[in-house]
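Supplied in structure tokens, the structure appears directly below.
Removed: one protein chain of the complex. Kept in place: all other protein chains.
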Amino acid sequence: MSLDLILRIGTKLILPFILMFALYVQFHGDYGPGGGFQAGVIAAGMVILIAITFGMSAAKRVAPQAVVERMVPLGVLVFAGTGVVGLLLGKNFLDYSVLGHDPVHAREWGILLVELGVLITVSGTMTALFYAFVERGR
Amino acid sequence: MPLAIDVLSWVLIVLGSFFTVVGGIGLVRMPDIYTRMHAASVTDTLGGGLLIFGMMLQAGFSLVTLKLLFILGLFFFFAPVVTHALAQAALHEDIEPELAEDRRGRAEAMD
Amino acid sequence: MFVVAAAAVLVTLALALTRAILGPTVFDRVLAGNTVGTLAILLLAVIGFLTGRPEFLDIGLTYGLLNLIGTLAVLKFFRHGDLAYDVEEERKP
Partner (left out) sequence: MALLTLLAVATIAIVRQRSLFGVVILAGIYSFLMASLLIALDAVDVAMTEASVGAGISTVLLLATLHLVKATEMRPIHANWVPLLVALVVGGILVWGTISLPPFGVADTAVHQHVAPYYLSRSIPETGVPNVVTSVLADYRGYDTLGETTVIFTAGIGVMLLLRGMRRRDDNDRGDAA
């Protein structure tokens, strides 16, 4: 419908920036406010914005439902797997200092990996919730 | 910081504050949804824009300025988009805009 | 001087909240909500400068983006009664 034109063009303009900003929040979480949770919510917000403006089918082309639903356990697996790697390499569960040759650096890496797990779980869960509610409403 | 830039930024910030409050008053006082939208856009663009310009001058040339620029861009591009969507949805719900003729008619009826 | 700006933004917040509570139609409330989001960003920036730590503008950007998403969601809901209504789907059959 041509009436939605302004909305669609505007949304098209902002979508890449939302994703970029989510990644910025994710990886800048070490230095400023932010982290996996907030970044996950923002990334899920992008998918929701697509669904609102372009319809559900477009959103599912961007983030297919199967992928989204697999992301939910995948994030927890990444988080727990980071812990198990520490366990396998002879330290305690969730002790990241074995991930690199330098303990400090390794812990930084561990934090990044863990935040990645949180990001995957949170964005997957939020998007899957949105899908589930909307599909149910039909 | 040179005094001129300082003074300029204070002037911008005070002007921005003024327009922000004006927009808020308009939001409460205006008679119907379309005019209220008009008032709210004063807060969004003029008030927010001037405030952010003032703060940009205060911040100097740094990452903060870039972020403020992003926020400014967000205001400038998306306040109109949201207002447009809002007006469209309100029209869709058959809320009639109150026209000047209506008001004139009412005033004549009161006379 | 940032105090002036903060006071102005707070006063406007109160006015917008008044409109959100009084608002005869839902659209008035949406408009007031959008304005509150904008004002929250401004207040955040002003507070950042007031306390001398303007690094927290990321949060302002977050506010802006999610305010946009929320407002558009509400409007879409009222326009079509369904959050993910697809105009293209309607035209196809």
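A, B and C label the chains in the order they appear, each numbered from 1.
Here, contacts are C-beta pairs under 8 Å (C-beta built on N, C-alpha and C of every residue); 3 or more make two chains touch, one makes a residue touch a chain.
Nothing here was measured: the structure is a model prediction, and the numbers come from that model.
In the whole complex the chain that is left out makes contact with A, C. On the side of chain C, the interface with the absent chain consists of residues 10, 13-14, 17, 20-21, 23, 26, 29-30, 32-33, 36-37, 40, 43-44, 47, 56, 58-59, 62-63, 65-67, 69-70, 73-74, 77, 81-83, using the contact rule stated above. Residues of chain A in touch with the missing chain: 25, 29-35, 37-38, 41-42, 44-45, 48, 69, 72-73, 75-76, 79-80, 83, 94, 96, 103-105, 107-108, 110-111, 114-115, 117-118, 121-122, 124-126, 128-130, 132-137.
Note that only the chains that are shown with their structure count from here on.
A count of C-beta contacts for the chain pairs A-C and A-B puts A-C on top.
The mean-CA centres of chain B and chain C are about 12 angstrom from one another, to the nearest whole unit. Taking the mean of the C-alpha atoms as each chain's centre, chain A and chain C sit 24 Å apart.
Measuring from the averaged C-alpha position of chain A to that of chain B gives a distance of 34 Å.
Shown for chain C are the residues in touch with two or more other chains, namely 55, 58, 61, 65, 68, 72. Annotation for chain B: residues touching 2 or more other chains are 70, 74, 78, 85, 88.
Residue ranges of chain B in contact with chain C, taken from their complex: 10, 13-14, 16-18, 20-21, 23-25, 27-28, 33, 36-37, 40, 43-44, 47-48, 51-52, 54-55, 58-59, 64, 67-68, 70-71, 74-75, 78-79, 82, 85-86, 88-90, 92-93, 95.
Every residue of chain C that touches chain B in the complex is listed here, in rising order: 1-2, 4-5, 7-9, 11-16, 18-19, 22, 25, 27-28, 30-32, 34-35, 38-39, 41-42, 45-46, 49, 54-55, 57-58, 60-61, 64-65, 68, 71-72, 75, 78-79. Per the touch definition, chain B reaches chain A in the complex via residues 70, 74, 77-78, 80-81, 84-85, 88.
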